[in-house]
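One chain of protein is taken out of this complex; the other chains stay put.
Per-chain numbering from 1; labels A and B assigned in written order.
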Amino acid sequence: MSLVQKARLKSLWVLHYDCGSCNGCDIEILAALTPKFDVERFGIVNIGDPKQADVLLVTGPANRRNQRVLRNLYEQMPEPKLVIAVGTCASTGGIFHNCPNVLGGVDKVVPVDVYIPGCAVRPEQIIDAVVLALDKLAGKAPKEGEQ
Amino acid sequence: MDAASTIISLVLALATPLMGGVLAGVDRKLTARMQERVGPPLLQPFYDVIKLWAKKPMIASPLQPVLAFGYLGFALVAAGIVTFRQDLLLVLFVTALADICLTVAALSAKSPYSYLGARREFLSMLSYEPVMLLAYVAVFMVTGSFMVQGVLDYGKPLLLVLPAALVALQLVLIVEMKKSPFDVSGSGHAHQELVRGVYTELSGYTMALVEVGHWAKVATTLMVLSLFWAPNPVIGAAVGLTMFFISLVVDNSYPRLTWQRMLKTTWALGFTLIVLNIAALAAGGVI
Partner (left out) sequence: MNPQTLVAVNVGLPAIAALASLVLNDKRMRIGIVSLTSIVLIVSSILLYVGGGVEFSPAPVYGTAVLALDFALLAYFLYVGYRARSPQVLGLTLLQLLPVAYFEFIVKGAHVESVLVVDGLSTLLTLIINIVGSVVLIYGLSYMDEHEHHLHLESSRQGRFFFYMILLLGAMNGLVYSNSLIWLYFFWEVTTLCCYELIRHDGTEEAERNAVTALWMGLVGGVGFVAAMFVGYNAVHSIALTELMAAPQSQLLLIGFALMALAAFTKSAQFPFHSWLLGAMVAPTPVSALLHSSTMVNAGVYMLLRIAPAIQGASLTYVIALGGAVTFVVTSFLAIRQSVSKRVLAYSTIGNLGLIIMCIGLNTGLSYSAALTLLFFHSVAKGLLFMGAGVVENKIGSRSIEDWEGLLGRMPLTSMVMIIGMVSMFLPPFGMLIGKWVAVDAVASTPLLIGLPMVVMVALGSAATTFYYAKWLGFLTVLPNSLEKRKKESLEAPYKLALYTLLGLNILVSIGAALVVDDVVNPILAATYPQAVTTPGYAIDLGFTTFPVWPLWAAVLAVMLVGASVARSKGGALSPPYLGGENVADKPVTFMTTADSEVAAEVSGVYLVSQIDEGMIDRLAVGAGILIMTLLFLVVII
């Protein structure tokens, strides 16, 4: 494994965006950052700035209003990047599935790499998902020598 | 100056980013432990920077790359001025040059958060630069020289002669390291008041350069602080590291305060401490 690949696996900066969630999943995400679960020991930092983030953690379903913002944030993240749909709403629309303004899961707007089902998701599941995403990132990471 | 000492000085200056990176890792580990967490591995900052460097380049203004490198480059020049045992005031001025590179890089992108961070960075500079200058003047008054070489030649530990000035420099260190309560312009990793403040519009390799530059700056400042026990470099390093540790303790004890409070505290406390120190020395006949 090249140094760059190793660095990418060991340092994962997160941008957390709430698309319209009831905040249940958001609270669980914040719980994952607290000392009890301490995701910072994996190099995960909630950085809040898309320009410096590697992973976009999205909660809540995509709807007609926030699709523009979601797309915007996704595009302002430099490659390589991942999207993790946290919770049932972000995955498929959840119980808001058939509401008039809801488009469905966030994969209707941005390409999603990992889906976490649950309502609300548990912090352990979030950590599992991030580890799964890291494997994907290792695979995604270009071979040594490429940019 | 012979070839050997020149090479040592050069290597030491170029090593300041590495030293600063290790210190940043220690910073995060200790902070985690103070918060009853495990914390990231010691080399975490290096992983962060390598990852950032390998990101697809994205810039917010054409001036950013040059200026981001300027920040690192001038921080290294400042480090070199210390390792080549030159004038302390020059260290301050060249560091200001580095800071200007950072703030102009932040201003050149028309971004409200970045702009706010840059304005606050100017205020941070306004608050710690005069105190630092006065502290160096105090060092001159005691040792008779502004040069690092002069401090080394002085023979006695400055800590015993200028303790209050060192406390003032502790305040300066907290502002320079961007630690609470004075991290108004762009804090460490988990704080998000201004999104990323002065760093908001940096990404990928420009962020990596600035991060490494910040390490170099902190390491250089700690080198200067360790001069306060020049006769014994080990104790000197301990002085610097203790002040570093104190910054961490203060960071984890205080919330972020306003920039007005930062200005008032650094000026009032900083100037008072140094002036009293000098007055005491004058009364005691030392200077």
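Everything below uses one rule, namely that a contact is a pair of C-beta atoms (placed from the backbone, for glycine too) under 8 Å apart; a residue touches a chain by one contact, two chains touch by 3 or more.
On a predicted model such as this, the values are computed, not experimentally measured, just so you know.
A.B. asks: Would you indicate which residue among B:118, B:184 or B:273 is in contact with the undisplayed chain?
C.D. replies: Answering carefully, the residue with contact to the hidden chain is B:118.
A.B. asks: Would you indicate which residue among B:146, B:215 or B:244 is in contact with the undisplayed chain?
C.D. replies: B:146
A.B. asks: Which one touches the absent chain: B:12, B:100, B:152 or B:167?
C.D. replies: Selected residue, touching the omitted chain: B:100.
A.B. asks: Who touches the missing chain here, B:108, B:170 or B:247?
C.D. replies: With B:108, B:170 or B:247 as choices, the missing chain is touched by B:108.
A.B. asks: Using the document's definition of touch, tell me which of B:41, B:65, B:157 or B:188 contacts the absent chain.
C.D. replies: Touching the chain that is not displayed is residue B:65.
A.B. asks: Counting contacts across the full complex, list the positions on chain B that touch the omitted chain.
C.D. replies: Contacting residues on chain B, toward the hidden partner: 56-63, 65-70, 73-74, 76-77, 80, 86-87, 89-90, 93-94, 96-97, 100, 103-104, 106-115, 118-119, 122-123, 125-126, 129-131, 133-134, 137, 140-141, 144-147, 150, 195, 200-201, 203-206, 209, 260, 271, 275, 278, 282, 287.
A.B. asks: Just the residue numbers, please: which parts of chain A touch the chain that's not shown?
C.D. replies: Chain A touches the missing chain through residues 17, 49-51, 68-70, 72-73, 76.
Note that only the chains that are shown with their structure count from here on.
A.B. asks: Return the distance between the CA-based centres of chain A and chain B, expressed in whole Å.
C.D. replies: Roughly 34 Å separates the two chain centres.
A.B. asks: Within the complex, which stretch of chain B touches chain A?
C.D. replies: Residue list for chain B touching chain A: 28, 32, 35-41, 44, 46-48, 50-52, 54-58, 60, 189-190, 192, 195-196, 199-204, 207.
A.B. asks: Contact residues on chain A for chain B in the complex?
C.D. replies: So the residues of chain A in touch with chain B come to 3-4, 6-8, 10-11, 13, 33, 35, 38, 40-43, 45-49, 51-52, 54, 78-80, 147.
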